[in-house]
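Structure provided below as structure tokens; questions to follow.
All protein chains but one are shown at their positions in the complex.
So, chain A:
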Amino acid sequence: MFSNRMVNLLIPIISVVLGLLSGAIIMLVFGYNPIAGFGALWNGAFGDAYFLGETIRQVTPYILSGLAVAFALRSGLLNIGVEGQVFVGWLASVWIGVAFELPMIIHLPLAIIAAALAGAFWGFIPGILKAKLGVHEVIVTIMMNYIALYVCNSFVRNVITDGADRTDNIAATASLQSEWLAGLTFYSRIHYGFILAIFMALVMWFVLNRTTRGFELRSVGFNQHASRYAGMNVSKNIILAMVISGAFAGLAGAMEGLGTFGFMSIKSGFTNIGFDGIAVALLGANTALGVVLAAFLFGTLKIGALNMPTEAGVPTELVEIIIALIIFFVASSYMIRWVILRFKKEGK
């Protein structure tokens, strides 16, 4: 009844249910009505076309940052540095968008590619350190996040502008925004980046499952020693995995730079797109389709939560707790697996 594949599918679903259930219990404990709370959340995410547009806008970078984490994880690497790679991607895309005057057919792709390259470079550093010197990528990527934050702030203030706190708006020829989509959704900030995000999910699926290189990457993720014995160049694959992961993350930054905001400002802290990407990838079981679904869930939670204080009086921060708990349950999947197997034994 419970095949291994089935269990793998059940774990994320059970984790989400447990997370939402915990949220409901917290609401009860603090004297809120959970039904009203989650109702407000639902309305805030799908209530009308505007909210729907905003939800899709939020989902867009999550898909890409989730793909970034998932791609690295499939090769056995934990990329905590997606946050930093998002930053440099955002910066690069805006820089190209502000600095040049080109026809759209060149300008927009150029800005997007620049973002991917910047993210790829930011992933290359931990990649090569891991491959050549065996340095653990987790700590390096955490450090790279802070370096990205400060370097990008410094670039915005001193290089792109003359001491200002934000860049100019990007040229219309580099923008992903669309009057048509905005008009359709009561002027939400939805943009064309959504199509790119879905396309990149297909790309990831194709690369990992239908190409020799993807097979090698996954093989390295399963067992480095066996892969080396089979004649694969392990260190090259590690670097490549981090570079591609960084490129995905850079694109997530471009979604913010070219789509949602159209500029970059000085940041006092992280955007959390990258950190949420870890949650998205884990919940999505590191598959392309899973990431898209998980990104939808977290995007819905985040945007819907904004409606909770006004409609049900529940603080927005409750959703952060729910997301944290979902990650916790996915991470502790051993516990869930154990319970499922218990049921299985009794069923026999």
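To be clear about the criterion, a contact is a pair of C-beta atoms (placed from the backbone, for glycine too) under 8 Å apart; a residue touches a chain by one contact, two chains touch by 3 or more; residues count from 1.
The definition used in the following text is that contacts and distances are computed from a predicted model.
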TODO: Given the choices "Sugar ABC transporter permease", "Nitrite reductase small subunit NirD", "2-oxoglutarate oxidoreductase subunit KorB" or "Cyanide-insensitive cytochrome oxidase CioAB, subunit I", state the protein name listed in UniProt for the chain not shown.
DONE: "Sugar ABC transporter permease"
TODO: Sort through A:49, A:102 or A:151 and give me the one touching the missing partner chain.
DONE: A:151
Task: Residue of A:80, A:204 or A:264 in touch with the missing chain, whole complex considered - done: A:80
Open item on the list: Using the touch definition from the top, which of A:99, A:143 or A:234 touches the missing chain?
Closed with: A:143
- [ ] Using the definition of touch stated at the top, determine which of A:104, A:324 or A:341 touches the missing chain.
- [x] A:324
Open item on the list: What does the interface between chain A and the hidden chain look like in terms of residue numbers?
Closed with: 26, 30, 78, 80, 125, 129, 133, 135-136, 138-140, 142-144, 146-147, 150-151, 153-154, 158, 268-269, 275, 278-279, 282, 315-318, 320-321, 323-325, 327-328, 330-335
